[in-house]
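Every protein chain of the complex appears in place save one, which is left out.
And then subunit A:
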(Lines give C-alpha, C1' and ligand atoms only; values in the text may rest on other atoms or scores of the structure.)
Protein backbone atom coordinates (compact mmCIF):
# COMPACT_ATOMS: atom_id res chain seq x y z
CA UNK A 1 0.00 0.00 0.00
CA UNK A 2 1.18 3.53 -0.65
CA UNK A 3 1.64 4.76 2.89
CA UNK A 4 4.10 7.51 3.79
CA UNK A 5 6.69 6.51 6.37
CA UNK A 6 4.66 7.66 9.38
CA UNK A 7 5.10 11.40 8.73
CA UNK A 8 8.87 11.34 8.31
CA UNK A 9 10.32 14.58 6.96
CA UNK A 10 12.45 12.61 4.54
CA UNK A 11 11.35 11.41 1.10
CA UNK A 12 10.66 7.63 1.29
CA UNK A 13 13.51 7.02 -1.17
CA UNK A 14 16.13 8.13 1.41
CA UNK A 15 18.19 5.25 2.87
CA UNK A 16 19.59 4.78 6.39
CA UNK A 17 23.23 5.89 6.94
CA UNK A 18 25.96 3.31 7.65
CA UNK A 19 28.39 4.68 10.22
CA UNK A 20 30.87 1.87 10.96
CA UNK A 21 34.26 2.39 9.28
CA UNK A 22 34.93 -1.36 8.90
CA UNK A 23 32.21 -1.81 6.30
CA UNK A 24 33.84 0.82 4.07
CA UNK A 25 37.31 -0.71 4.25
CA UNK A 26 36.31 -4.14 2.90
CA UNK A 27 37.91 -4.85 -0.50
CA UNK A 28 35.55 -5.48 -3.42
CA UNK A 29 36.14 -9.23 -3.70
CA UNK A 30 34.82 -10.10 -0.26
CA UNK A 31 31.33 -8.75 -0.84
CA UNK A 32 28.42 -11.09 -1.55
CA UNK A 33 25.89 -10.50 -4.35
CA UNK A 34 23.38 -8.82 -2.05
CA UNK A 35 25.98 -6.49 -0.61
CA UNK A 36 27.08 -5.49 -4.12
CA UNK A 37 23.49 -4.68 -5.03
CA UNK A 38 23.11 -2.70 -1.80
CA UNK A 39 26.25 -0.74 -2.64
CA UNK A 40 24.96 0.09 -6.12
CA UNK A 41 21.63 1.19 -4.68
CA UNK A 42 23.38 3.38 -2.12
CA UNK A 43 25.44 5.05 -4.84
CA UNK A 44 22.23 6.25 -6.54
CA UNK A 45 19.79 7.02 -3.75
CA UNK A 46 20.08 9.96 -1.33
CA UNK A 47 20.89 9.12 2.30
CA UNK A 48 19.41 10.51 5.54
CA UNK A 49 21.56 12.56 7.92
CA UNK A 50 23.08 10.62 10.83
CA UNK A 51 21.16 11.32 14.08
CA UNK A 52 23.03 13.03 16.96
CA UNK A 53 23.07 9.82 19.01
CA UNK A 54 24.92 7.88 16.29
CA UNK A 55 28.68 8.19 15.86
CA UNK A 56 31.51 6.13 14.40
CA UNK A 57 33.53 6.15 17.64
CA UNK A 58 33.98 2.92 19.62
CA UNK A 59 32.05 4.33 22.55
CA UNK A 60 28.72 4.81 20.82
CA UNK A 61 26.45 1.79 20.87
CA UNK A 62 22.95 1.86 19.28
CA UNK A 63 21.47 -0.46 21.94
CA UNK A 64 22.77 1.71 24.78
CA UNK A 65 21.46 4.86 23.03
CA UNK A 66 18.01 3.27 22.76
CA UNK A 67 18.10 2.36 26.44
CA UNK A 68 19.12 5.91 27.39
CA UNK A 69 16.27 7.33 25.32
CA UNK A 70 13.81 5.07 27.09
CA UNK A 71 15.15 6.04 30.51
CA UNK A 72 14.93 9.75 29.66
CA UNK A 73 12.17 11.83 31.28
CA UNK A 74 10.89 15.13 29.78
CA UNK A 75 13.80 15.32 27.36
CA UNK A 76 16.51 15.41 30.02
CA UNK A 77 19.10 13.51 27.99
CA UNK A 78 22.02 14.82 30.09
CA UNK A 79 20.61 13.21 33.24
CA UNK A 80 19.75 9.94 31.49
CA UNK A 81 23.24 9.66 30.00
CA UNK A 82 24.91 10.37 33.33
CA UNK A 83 22.72 7.72 35.03
CA UNK A 84 23.71 5.21 32.37
CA UNK A 85 27.43 5.94 32.73
CA UNK A 86 27.13 5.68 36.53
CA UNK A 87 25.35 2.32 36.09
CA UNK A 88 28.12 0.98 33.85
CA UNK A 89 30.72 2.22 36.33
CA UNK A 90 28.89 0.54 39.22
CA UNK A 91 28.73 -2.76 37.28
CA UNK A 92 32.45 -2.55 36.56
CA UNK A 93 33.26 -1.84 40.20
CA UNK A 94 31.20 -4.76 41.47
CA UNK A 95 32.67 -7.16 38.93
CA UNK A 96 36.26 -6.06 39.63
CA UNK A 97 35.67 -6.51 43.37
CA UNK A 98 34.33 -9.99 42.70
CA UNK A 99 37.31 -10.69 40.46
CA UNK A 100 39.85 -9.77 43.10
CA UNK A 101 38.10 -11.78 45.79
CA UNK A 102 37.65 -14.91 43.67
CA UNK A 103 40.09 -17.86 43.81
CA UNK A 104 42.50 -18.43 40.89
CA UNK A 105 40.49 -21.00 38.91
CA UNK A 106 37.33 -18.86 38.81
CA UNK A 107 39.03 -15.63 37.76
CA UNK A 108 38.63 -16.36 34.06
CA UNK A 109 34.87 -16.97 34.21
CA UNK A 110 34.08 -13.55 35.76
CA UNK A 111 33.09 -11.04 33.04
CA UNK A 112 34.36 -7.51 33.72
CA UNK A 113 33.31 -5.63 30.59
CA UNK A 114 30.08 -3.71 31.47
CA UNK A 115 28.99 -3.50 27.80
CA UNK A 116 29.17 -7.28 27.41
CA UNK A 117 27.18 -7.70 30.63
CA UNK A 118 24.56 -5.20 29.44
CA UNK A 119 24.11 -6.91 26.07
CA UNK A 120 23.97 -10.38 27.57
CA UNK A 121 21.50 -9.29 30.27
CA UNK A 122 19.20 -7.72 27.65
CA UNK A 123 19.39 -10.86 25.55
CA UNK A 124 18.48 -13.01 28.52
CA UNK A 125 15.46 -10.81 29.30
CA UNK A 126 13.99 -10.91 25.80
CA UNK A 127 10.80 -12.99 25.59
CA UNK A 128 10.50 -15.41 22.65
CA UNK A 129 6.73 -15.34 22.33
CA UNK A 130 4.21 -12.73 23.36
CA UNK A 131 0.51 -12.48 24.02
CA UNK A 132 -1.94 -10.32 22.14
CA UNK A 133 -5.60 -9.54 22.81
CA UNK A 134 -7.94 -10.85 20.13
CA UNK A 135 -11.68 -10.31 20.46
CA UNK A 136 -13.92 -13.07 19.10
CA UNK A 137 -17.64 -13.17 19.66
CA UNK A 138 -17.56 -10.62 22.44
CA UNK A 139 -14.87 -12.34 24.54
CA UNK A 140 -11.24 -11.16 24.53
CA UNK A 141 -8.69 -13.96 24.46
CA UNK A 142 -4.95 -13.77 25.13
CA UNK A 143 -3.43 -15.40 22.07
CA UNK A 144 0.26 -16.45 21.87
CA UNK A 145 1.90 -14.59 19.01
CA UNK A 146 5.50 -14.47 17.65
CA UNK A 147 7.32 -11.20 18.34
CA UNK A 148 9.61 -9.20 16.05
CA UNK A 149 13.20 -8.45 17.12
CA UNK A 150 12.41 -4.80 17.75
CA UNK A 151 9.45 -5.68 19.95
CA UNK A 152 11.51 -8.17 21.98
CA UNK A 153 14.23 -5.59 22.63
CA UNK A 154 11.66 -2.97 23.52
CA UNK A 155 9.90 -5.27 26.02
CA UNK A 156 13.18 -6.31 27.67
CA UNK A 157 14.26 -2.67 28.13
CA UNK A 158 10.82 -1.57 29.30
CA UNK A 159 10.61 -4.31 31.92
CA UNK A 160 14.09 -3.46 33.25
CA UNK A 161 13.27 0.23 33.57
CA UNK A 162 9.84 -0.21 35.20
CA UNK A 163 11.30 -2.79 37.57
CA UNK A 164 14.03 -0.36 38.65
CA UNK A 165 11.66 2.56 39.03
CA UNK A 166 9.00 0.86 41.10
CA UNK A 167 10.44 -1.97 43.18
CA UNK A 168 13.15 -0.08 45.00
CA UNK A 169 13.58 1.50 48.37
CA UNK A 170 13.06 5.27 48.34
CA UNK A 171 16.70 6.03 49.18
CA UNK A 172 18.47 3.76 46.64
CA UNK A 173 19.79 5.56 43.57
CA UNK A 174 18.81 4.43 40.07
CA UNK A 175 22.34 3.44 38.92
CA UNK A 176 22.78 1.19 41.94
CA UNK A 177 19.45 -0.56 41.46
CA UNK A 178 19.94 -0.86 37.67
CA UNK A 179 23.41 -2.36 38.07
CA UNK A 180 21.97 -4.87 40.56
CA UNK A 181 19.18 -5.84 38.12
CA UNK A 182 21.57 -6.11 35.16
CA UNK A 183 23.92 -8.41 37.06
CA UNK A 184 21.01 -10.61 38.14
CA UNK A 185 19.68 -10.74 34.58
CA UNK A 186 23.18 -11.61 33.34
CA UNK A 187 23.08 -14.69 35.59
CA UNK A 188 19.48 -15.53 34.57
CA UNK A 189 18.07 -14.65 37.98
CA UNK A 190 16.06 -11.70 39.22
CA UNK A 191 12.53 -10.34 38.85
CA UNK A 192 12.79 -9.45 35.14
CA UNK A 193 13.73 -13.00 34.14
CA UNK A 194 10.89 -14.21 36.36
CA UNK A 195 8.49 -11.94 34.46
CA UNK A 196 9.73 -13.35 31.18
CA UNK A 197 9.15 -16.92 32.43
CA UNK A 198 5.62 -16.02 33.60
CA UNK A 199 4.86 -14.66 30.13
CA UNK A 200 6.16 -17.85 28.52
CA UNK A 201 4.04 -19.98 30.87
CA UNK A 202 0.92 -17.93 30.07
CA UNK A 203 1.61 -18.37 26.36
CA UNK A 204 2.00 -22.12 26.86
CA UNK A 205 -1.22 -22.23 28.87
CA UNK A 206 -3.16 -20.37 26.15
CA UNK A 207 -1.76 -22.61 23.47
CA UNK A 208 -5.27 -23.74 22.55
CA UNK A 209 -6.13 -20.29 21.19
CA UNK A 210 -3.08 -20.08 18.92
CA UNK A 211 -5.23 -20.74 15.85
CA UNK A 212 -7.08 -17.43 16.38
CA UNK A 213 -4.08 -15.62 14.96
CA UNK A 214 -4.52 -14.73 11.30
CA UNK A 215 -1.18 -13.03 10.52
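The rule is short, and it goes like this: a residue touches a chain if its C-beta (ideal position, glycine included) is under 8 Å from a C-beta of that chain, and two chains touch if they have at least 3 such contacts; residues count from 1.
In this section, contacts and distances are computed from a predicted model.
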- Item | Protein name (UniProt record) of the chain left out of view, among "Small ribosomal subunit protein uS9m", "Nucleotidyl transferase domain-containing protein", "Synaptobrevin homolog YKT6" or "Histidine-containing phosphotransfer protein" | "Small ribosomal subunit protein uS9m"
- Message: In the whole complex, not just what's shown, which of A:12, A:27 or A:103 touches the removed chain?
- Response: A:12
- Query: Looking at the whole complex, which of A:52, A:103 or A:138 touches the chain that is not displayed?
  - Reply: A:52
- For subunit A, which residues lie in contact with the unshown chain of the complex? 1-5, 7-12, 14, 17-19, 21, 24, 37, 40-50, 52-57, 59-60, 77-78, 81
